[in-house]
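Since the structure comes first, as structure tokens, the remarks are kept for the end.
One protein chain omitted, others in place.
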Amino acid sequence: MPLSLAIVVVALPLFMFLFLGLVGVKMGRKITGWIGVLAMLVDTILAYGVALTYFFGSGQGQIVDGVRQAVVVANPAWLSFTDTLVVRMGVLVDPIAAMMLVVITTVSLMVHLYSIGYMSDHDGNAEKGFQRYYAFLALFTFSMLGLVVATNIFQIFIFFEMVGLSSYLLIGFYYSLPAANHANKKAFIVTRLADLFFLVGIMILSYYTGTFDFDSLVFGPTMSGSLDTAQSAISTGGGATFLGCSVMAWALTFIFIGGAGKSAMYPLHIWLPDAMEGPTPVSALIHAATMVVAGVFLVARLFPLYVLVQGAMNVILVVGAFTAFYAAAIACTQSDIKRALAFSTISQIAFMMTSLAVSSNNNSLIEIHGGYGLGYMASMFHLFTHAMFKALLFLCAGAIIHAVHSNENDKMHGLHKYMPITSICFLIGCLAIAGIPPFSGFWSKDEILVAAYQRGLGWGIWMSMVAGMTAFYMFRIYYLIFFWKKHEVHDPHHAPKDQPWTMTVPLIILAVISVFAGGVPFHDLVTWDGHHLHTALDMKVACTSVVIALVGIGLATVMYRKENPLPERMANAMRGLWTASYKRFYMDELYQFITHKVIFQGICVPIAWFDRHIIDGFMNWMAEATNSLSFGIRRLQSGSIQAYVYVYLIGALLLGVVTMLCVLL
Amino acid sequence: MDLTLFMYLIPSLFMFGCGVYGFITRKNMIAIMISLELMLNSVDINFVVFNRYLFPGQMDGMFFSLFAIAIAAAETALALAIIINVFRIAKNVDINQITKLKF
Amino acid sequence: MEIFNNILIYFVIVPLLTLGGLALCHNRGIKAIRTVAVVGASVLMVLAVWLVSIFLQARGAGDTSEMILRSDVLWYAPLNIHLALGVDGISVVMILLSAFIVFAGVFASWKMNPLPKQFFMWFFLLSTGVFGFFISIDLFTMFMFYEVALIPMYLLIGVWGSGNKNYSAMKLTLMLMGGSAFLMLGLIGIYFHSAPEGQPLTMNILDIAHNDAIPHGWQNVLFPLTFVGFGVLGAMFPFHTWSPDGHASAPTAVSMLHAGVLMKLGGYGCFRIAIYLMPYAANELAWIFLLLTGFSIVYGALSACVQTDLKYINAYSSVSHCGMVLFAILMFNTTAMTGAVLQMLSHGLMTALFFALIGMIYGRTHTRDIRDMGGMMHIMPYLGVGYVIAGLASLGLPGLSGFAAEMTIFFGSFQHTDMFHRVLTIMATTSIVVTAVYILRVVAKLLFGEVQDEHHRTLTDASWEERLSTATLILAVAAIGCFPNFFINIISSSFEPVVKALQAALPML
Partner (left out) sequence: MESVGNIILYFIVAIAIIVFSLLTVTTRKILRSATYLLFVLFATAIIYFQMDYQFLGAVQIAVYAGGILVLFVFAIMLTQRPGQDADTLASHRRWLGLSAALAGVAVCGYALFSYADFGARLLSSGVDVNMEKIGQFLLSTDKFGYLLPFEAISVLLLACIIGGVVIARRR
């Protein structure tokens, strides 16, 4: 299968967006949905074909001298700034792009199928706006695919905006709900703010390197050991510094902030929990599996540059490690299951970020493990497994919400009896995320912890602790949903039950993937420099992390397996901490204060006042002044002929006198 | 004693001064017209006298006076017609009272 | 006459003929009036597209002259005034933009009432001025057409406007006339220094630029005069306050044409006359105007955040976007200037789209206050989607025109080697966030949420002519957004002479 089919993989969803958006709205709802699913299925098959060809095929230039290369399939110019600064709309296939193609299409297909059931009522009638929903899903899929196959950093920026838009549209799918209305606005503006930094980062980067293309930025001769001009510009920072740091450190930090916005790193995470107002499958696709890892992808894509600039790396490391802990702490107390999962997502993405950032080029320890690519590999591995099991968890949550019509876990409880398949799938997801072997999460998280321990003992312990918290809060949710106490059934005919096959089949597929995905040989396929990476299971780290995870699970079992007053007592014992965590450490209130009180009331309102009253007031004053002056002058025109004659005569006489004086003198 | 050019100009000048005074001070529009006639007349005299004394061979001054008289007649006729019309409307010929066209 | 062989002259003749045709229509013969107007606008559109193809062919055939389709007719010998025509890439795209907006504007004022005939007559007179301005390369004729474009505004707003229309019409006209006064002074000054000692004075822009005879001291006086003169029309801070009131009161099509095309006359004039003819002063004084325009970008956007009247929001947004045009022009490099022209196109089309949609919504709800509206997406989905697209174009979404234009501006400006310029650029980029804030605020309040007023539930969605009008503009916006390189290729080569002149003047500072 030729790699150029990747173009079709990207273009097909775009076509589907236009088709469903323009033609679909005139067609029946269900049929539109099925067309969307079918197209996505084709797209998935093609994407798998491309990925398998890239990884296991040969003869299309993807492996040269045993080193895996990036293959640029197409690269037409789209927008030429100068002769060298040209934005191209290209398709590039390299390990992470191929891996992301698989992830995106898989999850997207599952969500497409699942939504057929989810976006219908219990009698199977599709909701209003069904066609629009599928069109937006296709738009999102297109944008995300376009993002991962980008050949230059500007293309990534473009598709960052596009995924932001699709996310906006899908969060606000129920646009008459005020909460959805606020949430999508918030999501867009926060990520837009991050994108501003991204843009500035690109501007600085391109100013000093003179190019956008990954070809010269990332895949240059570095791979073979030497730096080309663009990269040497980076390593020396173009010689320029700003506020004591090299401009390149600034540029890369700004670009990271752009990624942090999409990936919901602290303090730009605030939009993600609110984004759960969208339909649950959307949350699974966008806000758990794919779009939120765009930031990780961005850093991974520019990894060869980040490696050169340690300052930017340290920023990522601190932000990532803090966010992982912070989000985990909040996830422990949330009562809305989607929000809890959202914070879990934030925490896991922070894991990936941290994993990228622990890579360091001056750590001799790492050399033993085959270069500083371990963190990179682990991060991508975790990205892959996380996408699968988090999508699974969200889709399970969706099924539950669809059954009980509420997001709050006190409306659930004891559902295991009613929804066994969902329960088992959810359990698999929880085990995977908690890092219990042999589920996929164990393998990827273990690599991350190994990388963290290599960076420093402190980082390792910190991340292990967060991993333990992960196990705890995931099982807390699990128990609160499916056990705790008996479910109150008001009407036996409407008791919660497993959902129709369109929703259940995706769950099972994802569950199977979540179990076995740990076997994918990432160290062989996805490494930062294309070389094979030698890894071995570090038994010390593995055992510790499993023990910690088990402790977390055990704690959750003790506290939440059956109804008991223990959680309440715990919460009371640490009331302040508990409330702060439940209120998400008041970050939303802080933002609210800054945006509304400081920016809106403190800047915008005065500016508008200034404009209306000072600037415009000055113009009006000029008009007024001219007007009064004219009225004043009008008095001279008295209309009295005698006055005119008098003035005329005096004037004439004066002229005469002047003339005479001139004659005389 | 000779009758010089000068001696004719003095009454004319005086007449003009009286015309100016009348024009500015009178309130009755007809009186203003009369003052105007005085001024015109004085100018006519000047034309004629200058013509006769300085350029006796030509008759330009005389013709100017002639035309001035014709124009004065026309002007007076019109002005008086207007004044009478104004009187019809305003019942008044006092120039200070007729301010309807002002502003 | 030979000049009639030039396609350019027809951009003036066609609107005038349409004007004449309208004059012949019966006052109440609304069908005839519409037919004539549509025919006129369509012919203009065809001519504009044809012009683009002529231009591309000429450039493709290796014609590298600065202006193509040159014609010259002596008009008034004592002052050496010519009817000199000629276009380069910038004028060509501006003419295309104008033709689009006139076309959309005719459909947007389909149900104009009262006095439709007179409305369209003034409308076409205005477009005569606009087209005439873009095709002329003679200072006098440019100025003349400029005034022809400005004056009808007064009547169009004063007679067909809404709200506080007398005040707005007067304010707009007076402020723009004030700008013209500066401009006039500047143009006279330029004329009297247009040629070296002993050679005949000229009004032809190309000749003046070629002569480069304006003394530096005079340039420092004339440059601010002309730049401010055109800047008033380009809504440069602090001369922008006519824009909110004017737009708020103007009827739909007039807002469209005004924001869409007329404000572009400002940017175009700044570039073609102020900077091109006086490169020395441009280099020396640019920083003042850069500060002003850079400020107005952020200032306009922040002001827009708190407005509640749809048209005010859009007017302030125009201040911000037009500030970006002038800002980029003052960066003096090809990329930024290309971006400026792209931004003119983009802003012209999307603001026209905005005003068209606002007019249509206002025509139904009779309010423009966003606090009184909500949930319009339920009631008029077509207009709602159109509004969202316009909003997305405005906040710079890839695939729509705003993105390509703004990015070209930002990246072009950032290529400046001077730190001051780069820092200003970064400050200007913050507007993309603020723009997102006010656009989304309006979209959320106006279109989403629950219906605020139960009477609104009975309103209808767009009629066919409204759909046609908006669809034309949406397509144009998407075309620029999807294929920016096509436009950049037309535009960018035209900047070479200017940039060369500016660089030649640089060492003289």
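First chain written, first letter: the chains are A, B and C, and each begins at residue 1.
Here is the rule we use: a contact is a pair of C-beta atoms (placed from the backbone, for glycine too) under 8 Å apart; a residue touches a chain by one contact, two chains touch by 3 or more.
From a predicted model like this one, the values you see are computed outputs, not experimental measurements.
Colleague: Using the contact definition given at the top, list the shown chains touched by the missing chain.
Modeller: Within the full complex, the chain left out of view touches A, B.
Colleague: Which candidate, A:L38, A:A77, A:L457 or A:L649, sits in contact with the chain we can't see?
Modeller: With A:L38, A:A77, A:L457 or A:L649 as choices, the missing chain is touched by A:L649.
Colleague: For review purposes, identify every residue of subunit A that touches the missing chain, sorted by number.
Modeller: On the side of subunit A, residues 646, 649-650, 653, 656-657, 660 touch the unshown chain.
Colleague: Go through subunit B and note every residue touching the omitted chain.
Modeller: Contacting residues on subunit B, toward the hidden partner: 1-28, 30-31, 33-35, 37-38, 41, 44-45, 48-49, 52-54, 56-60, 62-63, 65-67, 69-78, 80-85, 87, 93.
Note that in this section only the chains that are shown with their structure count from here on.
Colleague: Provide the C-alpha centroid distance between subunit A and subunit B, rounded to the nearest whole angstrom.
Modeller: Comparing mean C-alpha positions, subunit B is 97 Å from subunit A.
Colleague: With chain centres taken as the means of their Cα atoms, state the distance from subunit B to subunit C in Å.
Modeller: Computed from C-alpha means, the inter-chain centre distance equals 63 Å.
Colleague: Scan subunit C for residues touching two or more other chains and write them down.
Modeller: none
Colleague: Residues touching two or more other chains, restricted to subunit B: which are they?
Modeller: none
Colleague: Touching subunit A in the complex: which residues of subunit C?
Modeller: 171, 174-175, 237-238, 240-242, 245, 299, 302-303, 305-307, 334-335, 375, 377-378, 392, 395-399, 403-404, 407-408, 410-412, 414-415, 422, 425-426, 429-430, 432-433, 436-437, 440-441, 444, 447-450, 484-485, 488
Colleague: Once bound in the complex, which stretches of subunit A touch subunit C?
Modeller: 77-82, 85, 87, 154, 158-159, 161-162, 165, 172, 175-176, 178, 181-182, 184-185, 188-189, 192-193, 195-196, 199-200, 203-204, 206-207, 600, 603-605, 607-608, 611, 615-616, 618-620, 623
Colleague: Subunit A touches which residues of subunit B in the complex?
Modeller: 20, 23-24, 32, 95-96, 99, 101-103
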